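Below you'll find the structure, written out as structure tokens, and then a few comments.
What follows is subunit A.
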Amino acid sequence: MQINGEFQPKIVAFCCNWCSYAGADLAGNNRLAYPENVKIIKVPCSCRVNPMFILRAFQRGADGVILCGCHPGDCHYTSGNYYTRRRMALLFSMLNYLGIEKERTRVEWVSAAEGAKFAQTMNEFTEAVAALGENKRLEDLRCKK
Partner candidate 1 sequence: MQRIGVFVCWCGSNIAGTVDVQAVSDALQNEPGVVFSTNYQYMCSQAGQDIIKNAIAEHKLTGIVVCSCSPRMHEATFRKTAAAAGLNPYMVEIANIREQCSWVHKDMPTGTEKAIILGKAAVAKVNLNAPLKPGESPVTKRALVIGGGIAGIQTALDIAEAGFPVDIVEKKPTIGGKMAQLDKTFPTLDCAACILTPKMVDVAQNENIRIFSYSEVEEVGGFVGNFDVKIRKKARFVNEDICTGCGICTEKCPQKKVPNEFNLGMDNRRAIYIPFAQAVPKVATIDADYCTMLKTGKCGVCSKVCTAGAIDYTQKDEIIEEKYGAIVAATGFNPISMDKFDEYAYNQSKDVITSLEFERLTNAAGPSAGKLVRPSDGKHPHTIVFVQCVGSRCAACAEKGKEYCSKICCMYTAKHAMLTRDKYPDTDVYVFYIDVRTPGKAFDEFYRRAVEEYGVHYIKGMVGKVSPEGDKLMVQASDLLANKQLHIEADLVVLAAAIEPDKSARPLATQLTASMDTNDFFTEAHPKLRPVESPTAGVFLSGTCQGPKDIPETVSQASAAAAKVIGLLAKDKLTGNPCVAGSDELMCNGCSSCERVCPYGAITYVDKEFRMPDRTTRVRRVASVNEAVCQGCGACTVACPSGAMDLKGFATKQIIAEVDAICR
Partner candidate 2 sequence: MKVSYFPGCTLKTKAKQLDKYTRKSAEVLDITLEEIENWQCCGGVFTTARDEIATKLSSVRALSEAAKKDQILVSVCSACHNVIKQTNNAMQTDDEFNFRVNQYIDEEYNGEAKVMHFLELLRDEVGFDKVAEKVKKSLEGKKVAAYYGCLLLRPSSVMQMDDPENPTIIEDLISALGGEPVIYPYRNECCGGYIALENPESAKARSNKVTDSAAKSGAEIIVTACPLCKYNLEKNGSEIPVVYFTELLAEALGVKEEN
Partner candidate 3 sequence: MNNSTENLQKEIIRSSGVNPKKCMRCGKCSATCPAYDEMEYHPHQFVYMVENGDIQPLLESKSLFQCLTCFACIERCPRGVEPAKLVEAVRLAVIRKQGANHLKADDIPALLDEDMPQQAIVSALRKYSK
């Protein structure tokens, strides 16, 4: 999306309910700014994120997708984030093969105490995605207005 001639990436962030969503709230409580490009979808656990959701996001015009979960070992559901890590490693390398640069996808561990890390991660990720420009690889032209 272009706003005032400047590319504004669309970024979908999946945040687990226990750590990362709380971390995002903490960033808000501490008024730690990050780009408005980031829109958060709450999931109970990062392992709820089906690769299909990520494909769907890129298909619908997202420029970057980031998954945030509890730190390894701290998953509220004991092991969910390990599934995430393995699933996404596979998915992201496949996406990279398809031409969706690996900088457009990311898994990050953000605890409920890490508001600052959340904001910083989102700043960095948005910057990295913005630098790549618009994602057109998977985009479904039928979704274009």
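Selection rule: all candidates are chains of the complex that A comes from, given by their letters.
Here is the rule we go by: a contact is a pair of C-beta atoms (placed from the backbone, for glycine too) under 8 Å apart; a residue touches a chain by one contact, two chains touch by 3 or more; residues count from 1.
In this text, all values refer to a predicted model and were calculated from it rather than measured experimentally.
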In the complex, what candidate makes contact with subunit A, out of 1, 2 or 3?
-> 1
Residues of subunit A that touch candidate 1 when the two form their complex | 10, 12, 18-19, 21-22, 24-34, 36, 39-45, 47-53, 56-57, 60-62, 70-71, 74, 76-80, 83, 87, 111-113, 115-116, 119, 143
